[in-house]
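Just passing along the structure, written as structure tokens.
With one protein chain withheld, the remaining protein chains of the complex are depicted in position.
Entry: chain A
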Amino acid sequence: MAMTIDVRVVSAEGSIYEGTADMVIAPGQMGELGILPRHAPLLTGLRPGELRIKHGAETEYLFVNGGILEIQPDVVTVLADSAERAADIDEAKAKAAKEAAEARIANQVDELDYAAAQAELLEQVARLRTLQRLREQGILR
């Protein structure tokens, strides 16, 4: 029997994904993590980026905007700050938000605002990159 690992992706707005997988690839704070069944327990933060859940021949693409990743030998829990299915990414919205963030950085007012704008920019860039990658691979049109 092939080994699988349970995957649960939740954000504050609700449950995004729940199922089993052969492998999970997550954007960890220290770099991408490939998680196979019976992985050692691990706890780390997440960067904004894409989360890939491989199950057989199928791969589910999700976008997570930061959060926390917990790995137990038989279960992976992703506590995302926010998450969406890659196919649901609104490109126009992401681009507009990115430009707005860039504009805010360009004429920065105070430190707090600058940090917020930078985080926002990072998020939108990651979102757009996810989309672009999927297009190149011909997964999305």
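Here is the rule we use: a contact is a pair of C-beta atoms (placed from the backbone, for glycine too) under 8 Å apart; a residue touches a chain by one contact, two chains touch by 3 or more; residues count from 1.
In this text, contacts and distances are computed from a predicted model.
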Complex member absent from the view - protein name from UniProt, among "Multisubunit sodium/proton antiporter, MrpC subunit", "Xanthine dehydrogenase family protein subunit M", "ATP synthase gamma chain" or "Phosphate transport system permease protein PstA" = "ATP synthase gamma chain"
Pick out the residues on chain A that sit against the missing chain.
-> 8, 10-15, 28-30, 40-45, 68, 70, 72, 77, 79
